[in-house]
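We show some of the complex, not the whole, and keep each chain where it was.
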Amino acid sequence: MFHKRHPQVGAAPGTLVIPADAPTPRVRQILYSIDGLKSDRTITDLDQLEAAPAAGVSWVDIQGFGDERLLIELGEIYGLHPLLLEDVVNVPQRAKVELHDDNLLIVLRMVRVDENAEITVEQIGVVLGEDYVLTFQECYGDVFDPIRKRITAGHRRFKEKRADYLAYAIADSVIDHYYPALEVIGERLEEMEEEAVMAPTTAILQKIQFMKNRLLNLRRALWPQREALHSMVWETNALVSEEVRLYLRDTYDHCVQTTEVIEMYRDMISGMLNTYLSSMANRTNEVMRVLTIVSTIFIPMSFLAGVYGMNFDDMPILHWKFGYAMFWSLAITLAVGMLVFFGRKGWLRPQETKNQKPD
Amino acid sequence: MFHKRHPQVGAAPGTLVIPADAPTPRVRQILYSIDGLKSDRTITDLDQLEAAPAAGVSWVDIQGFGDERLLIELGEIYGLHPLLLEDVVNVPQRAKVELHDDNLLIVLRMVRVDENAEITVEQIGVVLGEDYVLTFQECYGDVFDPIRKRITAGHRRFKEKRADYLAYAIADSVIDHYYPALEVIGERLEEMEEEAVMAPTTAILQKIQFMKNRLLNLRRALWPQREALHSMVWETNALVSEEVRLYLRDTYDHCVQTTEVIEMYRDMISGMLNTYLSSMANRTNEVMRVLTIVSTIFIPMSFLAGVYGMNFDDMPILHWKFGYAMFWSLAITLAVGMLVFFGRKGWLRPQETKNQKPD
Amino acid sequence: MFHKRHPQVGAAPGTLVIPADAPTPRVRQILYSIDGLKSDRTITDLDQLEAAPAAGVSWVDIQGFGDERLLIELGEIYGLHPLLLEDVVNVPQRAKVELHDDNLLIVLRMVRVDENAEITVEQIGVVLGEDYVLTFQECYGDVFDPIRKRITAGHRRFKEKRADYLAYAIADSVIDHYYPALEVIGERLEEMEEEAVMAPTTAILQKIQFMKNRLLNLRRALWPQREALHSMVWETNALVSEEVRLYLRDTYDHCVQTTEVIEMYRDMISGMLNTYLSSMANRTNEVMRVLTIVSTIFIPMSFLAGVYGMNFDDMPILHWKFGYAMFWSLAITLAVGMLVFFGRKGWLRPQETKNQKPD
Amino acid sequence: MFHKRHPQVGAAPGTLVIPADAPTPRVRQILYSIDGLKSDRTITDLDQLEAAPAAGVSWVDIQGFGDERLLIELGEIYGLHPLLLEDVVNVPQRAKVELHDDNLLIVLRMVRVDENAEITVEQIGVVLGEDYVLTFQECYGDVFDPIRKRITAGHRRFKEKRADYLAYAIADSVIDHYYPALEVIGERLEEMEEEAVMAPTTAILQKIQFMKNRLLNLRRALWPQREALHSMVWETNALVSEEVRLYLRDTYDHCVQTTEVIEMYRDMISGMLNTYLSSMANRTNEVMRVLTIVSTIFIPMSFLAGVYGMNFDDMPILHWKFGYAMFWSLAITLAVGMLVFFGRKGWLRPQETKNQKPD
């Protein structure tokens, strides 16, 4: 529930915390410039890293943190501040945008939906320099293949624009991938809503709570991201050009929309709680209703039968010819009277009408 | 529930997303100047578009996005930024006002009530240039006929003022149409309130939830609109004159009023939930009350009858002359005693007094 | 519930909306200067309006909007912007302060309590010019007689000060009249609180909801008023002198106090809901308690009577001399045992102690 | 509940409202300077007031407002604005700090706990001039004796510092006296918490509501005070020196702490409501449990006894030797079976474990 990986308490600041089972880093460098793609290869030794071409961009993508030495060496090559390195390696950090001397750190939450509709959340650290972009990710696999394809295909905008556009494209791709995740959640919410009405058990309550916590976590991940993007759009700095800012404004709008969908989902969840509680109360009422009807019909009749079961010597009615018939007519009159009374109260039909979608 | 149409995940920014069943665009150009209406015609080919007359305004209205090529061509004619085009075509976007180099994008939510009192919400994108206004709408039909009539009739203010006044008139018309929609909702709320007291079923609870979600959505549509109008009124730019700003202040006030009505409705809805829950609890109480009265009256009497039904040899009372009469007097005394006790507790009259409007 | 009178949807801005049954305007002009009252008369034709005396003030009071032509003519005389006229005539508008070129529009909510303790809320529009004050009101009757008396009596401050002081006196009078209304509401709340404990019916719940909505409406009327006064105090303009601002600060303080009283009332209302719900639950508990006591005492005894009513051949006890006495001693022991058990549980005394004011 | 004393509706601003039973003013002047205490005497006639000694301070303390003429005369002597005088006399006003031309008005809420642990709240108006401090109080008795003692004893700081330090000392003393009051409330809350668990009656609910309202009122008194002190610390003016501001920062911190304690108390109160409701529900459950156990054990057994009480001719079992014994073994088996069933469900032990403080 609370998985913040944090440095050994009391460790010096800037200490990298790498779990024992961290995967080996996979480093991949893509170089391109106005002339199109220059190279795209997997790096096994950091010495193989090349400088960005003139008026071009170098994108170094690191997946897996299983080699502390390599990360530190990379930090030295690109002059990264130790605290910046800590922020991208010691996941999870809050989403943020931090301006350092000659680079900009962007920490985002990447969301992916796999084929089983399972949602995974992962931190992506983006470092934007003048002519390079570094991306750091704890596990293998990302959502950037369409970007790579567009670079490889020599897409006009990538060729014309610089590293800041690449950073934008990465952030935009991250935000875009929230939509499928939100759709998956929306479908589950609809299923749960039906369950809350039809089968109000504590199990569904727990599902509701669980989903509520999940949405809260997602919300907590998204709000700082929204702020971060906001500051990228509105706080000028030398690394992000005015034009890319315009594009980022669009990404920011999308980010705002996702937070609004989450707020909407949270309202749905709280509505579901009401439905659940009301369904439970309805159940109790239903049980009570049946008990009351059966009891109040038979209790007076039982009393009557008890009366005629008494052994008084002097109960002439017992010896009348139609005594027994009279008893029954009396009993049935009582029962019918009760039923009429209940019918008037509206208790003979179930309170719960069949569930139908409100128009 | 969550219908955001978004580009293919990973698509390049600025990509237009047009559903397969989008209606064919209908383009209509109105030209007018200080001399009155110059022309008003339906355009079938964009080459037919004319420039605005001197000191005049060109209003191009596009309804239906079923032709990507046409939209892009239009964008080129008026020098629209690809992201601006994305914002007006890929609906729904949040309501907003965005200043571009030489035009201003206004995204609003248009609300219409049809003859069946059904409310539809649709995005209207307005692009305000120096001498033109473009309006983009996904479906056919809008709320601007009174504006067209006033232009055609050569209304003084339209003739004297420029494109910014037309943009204002469009925004004002959009906001004005919220009032009938709010009235329709208000009537439904009143009906629901009565139902919540009279027939507290889970069905009405679901109606309440449904209406609550609807109001939340409306509120979410309106708040950014309010902010957008606020920024139009208070942030100066070259496209909106000081005088039109004064008019916009009025539109902003109306927009604020609509948000307040929605807040009021939301309070009503939450009051309804209380009424509903209380009515349900009242029902349970009523059922309990009847059960208790009947049970507690007859249970002691039944015991008494049971006693005199015992077969002990030595129960002299059974052989007394007035034994049976004594039994009945005892039983009736018990019953009357109970009734008096209940009467004092106030349980003999229903808790629920007839529903009357509080004065 | 939602009585916003608004222009015909799609009407041109600045259109006056006057209901068919609007009362005929009554126009009254008071002129005074440093020399005291100059004239105070009812105007039947706008040509009778006089200019303010030198270093004096002209107060024109219009009550009733039943003559559109007159209102427009008045607007022309004083050079009122069409939108300003719309704001004072098309009631209700949000309370606000709006600076126009040479006048200041103040829209307030006037509250009056009549002899039946009924509260009515009405809009009062005040237009402050350099040497005049116009007041617009939909119905006849206002709360300004003390002001008129002080002017007529030649009160020193009115003589020495200018039109802005008159506008302040009007605003101050409006705010002062909230106190009696709040006292009336406070008394009703106290009555309702008692009822909620003593007689928790759905009717009282509806009264609570109704009062809650009323307080919400009052609150919505007051908050913009508070903001409006705040801006009058703190935003300097040529029309309101520094000294009158000091007086307005006091009015603002009173306005803040009224909003705080309303917040207090709202907390009381929400406490009342708790009391109501708890009282209802108490009722159910009380009913349950009686049912349980009676049932659990008699059910075992009835069983016992049933046993001795069986017809087994071989039940020697039936033939014992003290068999019947034994039955009774057994039955009474059971009943007493149950009573002792309930006594220990504290169920024999009502849960509800008599209601007493907490010390 | 709502005791705002306000001027006659429609009265001229600055009118003093003095209740008929207001106590006669007691005026006391203390004069001191760098040389120590100069005089400390009770004034019966305002002519006896002396000017402050050179580089010294004059503290005039007025308790009781029963003499309007005296108050107005005092106002004239010190050049107090009529509105300032209204603010200190027409209690209660919101706590505030108001800068006038040559003095500073500080309105605070003084809290006192008497020997019966009763808390009284009273307004204290402080007017700080260049070389004087005026304190206004409606009733006799205050919390400033320690300050008087320190002045009389020639405490170094008082001698060295000026009137602003005296005003600070008064404000500090007022805030310090909130601590004992908060302790008294804290003790009552602890008592109530126990009662809410042990004896959940509507009476305790009303106590909770009452305390909640009280805390709300205290909170409403404290928040404006906090703001007022904040503005005294951070808004520079000629009357309060930089050094005294440093001291005031400390008083402000204490004020913030008291508001936080009140917030904590409010959370406790809302927790108490939950406890109360849960205890009540527990009670219902307990009653239900006993009813269910007794009923479900005896109802089947009663049926069995009824069966063998039937008068069919042909019920061989009635004539069997061990028929009666068989009946009992059957009945006891049924009862034991039910008890085992209930035991498994955990219904035989009370749900409510003895109350113990959570560790």
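The chains carry the letters A, B, C and D, assigned in the order they are written, with residues numbered from 1 in each.
One rule holds for everything that comes next: a residue touches a chain if its C-beta (ideal position, glycine included) is under 8 Å from a C-beta of that chain, and two chains touch if they have at least 3 such contacts.
In this text the structure is predicted, and so the values were computed from the model without any measurement.
Peer 1: How many copies of the chain make up the whole complex, given that 4 are shown?
Peer 2: The complete complex, not just the displayed part, contains 5 copies.
Convention: only the chains that are shown with their structure count from here on.
Peer 1: Could you name all chains that are in contact with subunit B and with subunit C at the same time?
Peer 2: Looking at subunit C and subunit B together, no chain touches each of them.
Peer 1: Just send me the rotation angle from a CA overlay of subunit A on subunit D, rounded to the nearest 5 degrees.
Peer 2: In degrees, rounded to 5: 145.
Peer 1: Does the subunit C and subunit D pair touch with the same residues on each side or with different residues, judged by whether over half of the numbers are shared?
Peer 2: Different, since under half the interface numbering is common to both chains.
Peer 1: Rounded to the nearest whole Å, what is the centre-to-centre distance of subunit C and subunit D, using the mean of the C-alpha atoms as each centre?
Peer 2: So the centroids are 26 Å from each other.
Peer 1: Please set out, as single numbers or ranges, the residues of subunit B touching at least two other chains.
Peer 2: 281, 284, 288, 291, 295, 299, 302, 306, 309-311, 315
Peer 1: Taking the touch definition from the header, please name the shape of the chain graph: line, ring, star, complete or other.
Peer 2: Shape of the chain contacts: a line, open at both ends.
Peer 1: Which pairs of chains touch one another in this structure?
Peer 2: A-B, B-C, C-D
Peer 1: Along subunit A, where are the residues that touch subunit B in the complex?
Peer 2: 143, 145-147, 150, 155, 157, 169, 172-173, 176-177, 179-180, 182-183, 186, 189-190, 197, 246-247, 249-250, 253-254, 256-257, 260-261, 263-264, 267-268, 271, 274-275, 278-279, 281-282, 284-285, 288-289, 291-292, 295-296, 299-300, 302-303, 306-307, 309-315, 345, 347, 351-353, 355-358
Peer 1: Which of the residues in subunit D end up touching subunit C in this complex?
Peer 2: 1-2, 4, 6-7, 9-13, 81, 83, 86-87, 93-94, 96, 98, 200-203, 205-207, 209-210, 212-213, 216-217, 220, 273, 276-277, 280-281, 283-284, 286-288, 290-291, 294-295, 298-299, 301-302, 305-306, 308-311, 315, 318-321, 323-324, 327
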